[in-house]
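Take a look at the structure below.
Just one protein chain is left out here, and the rest sit where they should.
This part shows chain A:
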């Protein structure tokens, strides 16, 4: 299989231009930013709250933008033209993923600034956020492959926003319902654990299990995406 950086960047540039003119989708970028600004003004200092905003950004930006970028190409029949060109599906998906990635990192960075969040170890936290972003982009890609319109994408993303943004609060109820302890293993919970440990001065070497679990989510999601891709795109 051939892979061309030029074609990948062409898709990236096109999607970037298109996204800046797409009010409906780019509006969702504002949700985490506004939340961050509001919390920041109130001077709230809580890792749980910071990461609620970050996890929301991961869902609404990484997953949702990726999903709607793909869904819209199908809805408007523009995917046909791309598929008939030398661009491979991989180049198309990765080009979009790159845009979702850059946007997510920007939104989280600006949110952190608004919130006044300065982690003890920026490198470890960044690694955790980058790995999580990859997971959410894979999720968005899988959802984008199964949805046919931006409307559908907006609906299908909702349960994921619920589980992954607010899922961490589920573990509070875990004493009553032990099954909810599983929520601790969600990637968002793991990311918060990393952040909390970092504040206590824990080093990378002792955090490998958290990274490992997020890594497993990435691999699992990537596999699911591959299977859907094979089923949906090769007809």
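The rule is short, and it goes like this: contacts are C-beta pairs under 8 Å (C-beta built on N, C-alpha and C of every residue); 3 or more make two chains touch, one makes a residue touch a chain; residues count from 1.
Definition applied: contacts and distances are computed from a predicted model.
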Complex minus one chain; that chain's UniProt name from "ABC-2 type transport system ATP-binding protein", "Cytochrome P450", "acetolactate synthase" or "NADH-quinone oxidoreductase subunit NuoE" is "ABC-2 type transport system ATP-binding protein"
Across the whole complex, the chain not displayed is touched by chain A residues 2, 4, 6-7, 9-11, 13-14, 17-18, 21-22, 76-78, 80-88, 235
